[in-house]
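One protein chain omitted, others in place.
This part shows subunit A:
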Amino acid sequence: MNPSDRDATGLLTRPDEFVQLVTSTGERRADADFDPWVSDVDTAALGRLYRDMAIVRRLDTEATALQRQGELGLWPPLAGQEAAQIGSARAMRDDDFAFTSYREHGVAWCRGVGPAELLTVWRGSAASGWNPFEHGIAVPQIIIGAQALHATGYAMGAAWEGSDAATVAYFGDGATSEGDVNEAFVFAASFDAPVVFFCQNNHWAISEPVGLQSKQHLARRADGFGMPGIRVDGNDVLAVLAATRIALDRARHGKGPTLIEAVTYRMGPHTTADDPKRYRTDDELADWRARDPLTRVLALLATTGFDTEALERDVAEEAAQAAAELRAAVTTIPDPEPMSVFDHVYAEPNSHLARQRDHYARYLAMFEDADDTERGAR
C-alpha cells in the first residue's frame, strides 16, 4: 500500500482504537472520520437496522428451539453478534458477494436467504440450502478460514473484469490463526483485491479465548500485510456500518483490501452441542449482556423522541411472524431421495460413479416388494 493513501484517508488505520458511534447505553459519540459515512442514517433507518437485528435474534432463538425439539441436527447460534452481521451486510450492494462461515445467519438474512434455505444444512438435508448466485452469498464454510481465499479469488476476478463489485470475507477470531486467512491477506494485498476481511472477534473459538490466537489486537495484523486495519465496536451497528462502508468504498476504488476487527461476543454456545459453562464465567456473560447490540439502539432512538415502544411492539410482532414462518418452513424441507446421495459429485458423467450408483440402485431395488423400502426393514 502506498503510504500516501493512508495519509489522505487517515481514518482508515485505527487498529488500536475502538471505534464506537453509539455507546452501550445509547449515547451518540461524534467521530469526525466515521460520521460522514452514516450521515444518511436517520431515525427511520436506525429503526430498520434495529428491526433486522431483532428479527435475526428471534430467528436464532427459534432455530435453537427447533434443534432442541429434534427438527434440526445442530445449530450455531449468532446471539450477541447481530450488530456485527447486520451492520456489515447492510453496507453491501446487491452485486457484492459474501463468503461466510457457518454462523452468519444475519448476513444470510440481509442477502435475502429464505427460512427453508437457511435451515436445510442444519436439518442435515443437504450441504447447502441456497443457490449462491441467487443471493450473492457463498455456500457456508465449515473449514475454518478457507473462505477468505475464496473471497480473495472472487474479488481478483471481479477486478480483472472491470467490475466495481466488492467481496466480503466473514470469519472469526479463531480463523486468524489459520494459514488460509493469512495467505488470503497476502494475495489480497499483493493484487489490490477488492475484498473486505470482516473478522468478528467474538472472543471464543469454541473453548479457546482470543488471547490464545493473538497477543495483540487482531486489527493490528493488517499493517504487516500492507493494508489498513480498523478495530470497531462490533456491538455498535452504526459503527460497523460506517467501517464496512469505508472498506467497501476503498475496495471499489481500486485501493485493495481492508481488515475490520469487529469486537463482539458470542452470547450463546459455539453450537447447540457445546456447553460454554465449562470454559467461561457467568460474570463475563453478564458483562457482555450489558453491552447488548439491540438495547443501545432503542436507547439512542428514545433520546430523539422516536416512538420506541411502537417500534418494539411492531418489530416483536414481525419477528414472531418470521419465527412462525421458520418453524413452518422446517417441515417443508424435503427429505432427500436415497439415490440423490450420488448427485452432483461431478458436473460431467463419471463412469466409476455411474457403476457404483447402478449397483446401489440394484441393491435398493431388492427391497421394493417389502412393505417398507428402508434397508433396515429387512
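Methods note: a contact is a pair of C-beta atoms (placed from the backbone, for glycine too) under 8 Å apart; a residue touches a chain by one contact, two chains touch by 3 or more; residues count from 1.
The criterion applied here is as follows: contacts and distances are computed from a predicted model.
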Quick one: the chain not pictured, UniProt calls it what, "Heme chaperone HemW", "Alpha-ketoacid dehydrogenase subunit beta", "Carbohydrate ABC transporter membrane protein 2 (CUT1 family)" or "Stage 0 sporulation protein KD"? "Alpha-ketoacid dehydrogenase subunit beta"
Contacting the left-out chain in the complete assembly, out of A:T23, A:S177, A:S190 or A:T271: A:S190
For the chain that's not shown, point to the residue among A:T100, A:T152 or A:T308 touching it. A:T152
Taking the full complex into account, find the residue in A:L212, A:A310 or A:L353 that is in contact with the omitted chain. A:L353
Using the touch rule from the top, list residues of subunit A that touch the missing partner. 97, 99, 126-128, 131-133, 138-139, 143, 146, 148-158, 160-161, 167, 179-180, 183-184, 186-187, 190, 343-348, 350-353
